[in-house]
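All protein chains but one are shown in place.
Moving on, here comes chain A:
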Amino acid sequence: MPVQTKKIINDGNRAVDEMLEGILAAHPRHLRSADGSPRSIIARDGPRPGKVGLVIGGGSGHEPTFLGFVGRGLADAAAIGNVFASPPPDPILECAKAVSGGAGVLFMYGNYAGDVMNFDMAAEMADMDDIEVRTVLTTDDVASAPRDQRQKRRGVAGNFFIFKAAGAACDRMLSLDEVERIARKANDHTFTMGVALSPCSLPQTRRPNFEIGADEMEIGMGIHGEPGIARGKLRTADEITDEMLDKIFAEMAPSRGDKVAVLVNSLGSTPLMELYIMNRRVKQRLDDIGVSIHATWVGNYCTSLEMAGASVTLFHLDAELQTMLDHPCDCAMFRAG
């Protein structure tokens, strides 16, 4: 009998629905589920006539991504899938209907084959209901494809900045064209690298999703446990952070005087102590090259169940993106401005 991972659950197959019940109970001021569609989570105060509706979504197991970012000034709705699996078209369509204010709807989600198929089917169905839908995929994970194939990359923790910018653009009542342009620009300016130290495990299997040696780490691992780009002996926080930043800098090409926002994100079970140690190094490195930090977030933003590990994201700001980042939002699990 293989060792089972320990989790506080009742029934693996009910984990997502029971989590949603708990989230709605905790955040009644921010969230509701769409009528007859419990996996469609809608902002109570967000959708309104004339505003582009922002629908995000994807698999469960990444909390607070996605539904923690539903609220006024950010996403209007999130469609929730099974653990690490895209939601089907129906709950996505229900989200689109619930947030459509007549100015169109933007779908935003990480670039994964399953999500693309399900969201595209939902977009076709929304079109039949005369709701115009555009799609912007997030592709911030530097580790997941070479630079000349950026469109193949995964969307990971950088979703946080990209959704934030797009949500602000929607909240400022910009047109669908403008919202889409800003969303794409935010994606192009966002760079993430992750490192995994120990595996996650699914509630249904309660077996580690991958094997990694007790003294090993894997750079570039995906948020579902997809293999990364290099596995090696666990090194110090500064060495790991440097390796990730070197790759990010090579892509971002920062100049002295530039501004960034920083996100140091736990993949689930890495504590704040370690994240702040990494953030200290991020600050040192940015200081060294004369890049100033406009704002920093440290904590759980895009997780992978109980995976140990972390990611660093830099959001390369210009005046417009900074305005969008600073725009106030009020979500169930995140507030700004």
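One rule holds for everything that comes next: a contact is a pair of C-beta atoms (placed from the backbone, for glycine too) under 8 Å apart; a residue touches a chain by one contact, two chains touch by 3 or more; residues count from 1.
Basically, contacts and distances are computed from a predicted model.
A chain of this complex does not appear here, and its UniProt-recorded name among "Chromate transporter", "NADH-quinone oxidoreductase subunit F", "Dihydroxyacetone kinase subunit L" or "Multiple sugar transport system permease protein" is "Dihydroxyacetone kinase subunit L". Annotation: of A:9, A:121 or A:234, A:121 touches the absent chain (contact as defined above). Interface note for the absent chain: among A:225, A:268 or A:309, the touching residue is A:225.
Residue A:204 is the one among A:4, A:175, A:204 or A:236 that touches the chain missing from this view.
Contact with the omitted chain, checked across A:83, A:193 or A:261, is made by A:83.
Contact between chain A and the absent chain runs through residues 59, 81-90, 112-114, 117-118, 121, 144-145, 152-154, 202, 204-205, 207, 209-210, 222, 224-227.
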